[in-house]
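With one protein chain withheld, the remaining protein chains of the complex are depicted in position.
Our next item is subunit A:
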Amino acid sequence: MKMKRAKRIVVTVVILIVCYLLQCTIFGHLTLASIKPNLMLIVTASFGFMRDSREGMFVGFFSGLLMDIQFGNILGFYALIYLLIGFINGLFQHVYYDEDIKLPLALIAASEFLYGLIIYFLMFMLRSEFHFTYYLSHNIIPELIYTIVAALGIYPLILYLNHKLEAEEKRSASKFV
């Protein structure tokens, strides 16, 4: 059982780091209107509703921490935002089914919107930049759309990996019975 647990942690960390690296490097060159998708949010949200609040929290915390270390001004700022997003997504675990793709996409979109709002309020409005409609139409909404498009590609991948891990965990659990 411990092995399985370690394996899950390793796989999760690998997904996290790969997404972070893609986000900072390749997607930096594939921007549309200087907007790139938010892969870390996709990962955080999907671990939240696929597994539970706790895993969403941890994934969110570490992805936020990575950003804080490299790009943030204050350590722990992004970590807290992503942590909360992971937790909130975990609350929807009860109504989540693998076959349904509408709910995950809706949740990711909602998280992305929430994230955009939080960043705007904390990092821009407090510096008295009040053109909310501009930021909404040029940053928040485009990022949301691009993220959804990216989620169509990345979410099934995460789902597939999760399935495999869950199947293995079940098999080894039934062996003990």
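One rule holds in what follows: a residue touches a chain if its C-beta (ideal position, glycine included) is under 8 Å from a C-beta of that chain, and two chains touch if they have at least 3 such contacts; residues count from 1.
Going forward, contacts and distances are computed from a predicted model.
The chain that is not shown carries the UniProt protein name "Cell shape-determining protein MreC", picked from "Indolepyruvate oxidoreductase subunit IorA", "Cell shape-determining protein MreC", "ABC transporter ATP-binding protein" or "4Fe-4S ferredoxin-type domain-containing protein". Interface note: of A:Leu75, A:Leu152 or A:Ala167, the residue touching the hidden chain in the full complex is A:Leu75. Across A:Lys102, A:Arg127 or A:Lys175, the residue that sits in touch with the chain not pictured is A:Arg127. Only one residue in the set A:Ala6, A:Ile26 or A:Leu103 touches the chain that does not appear here, and it is A:Ile26.
Touch with the hidden chain on the side of subunit A covers residues 17, 20-30, 33-36, 38, 40, 52-54, 57-58, 61, 64-71, 73-77, 79-80, 83-84, 87, 90, 119, 123-124, 127, 129, 131, 134-135, 138-139, 143.
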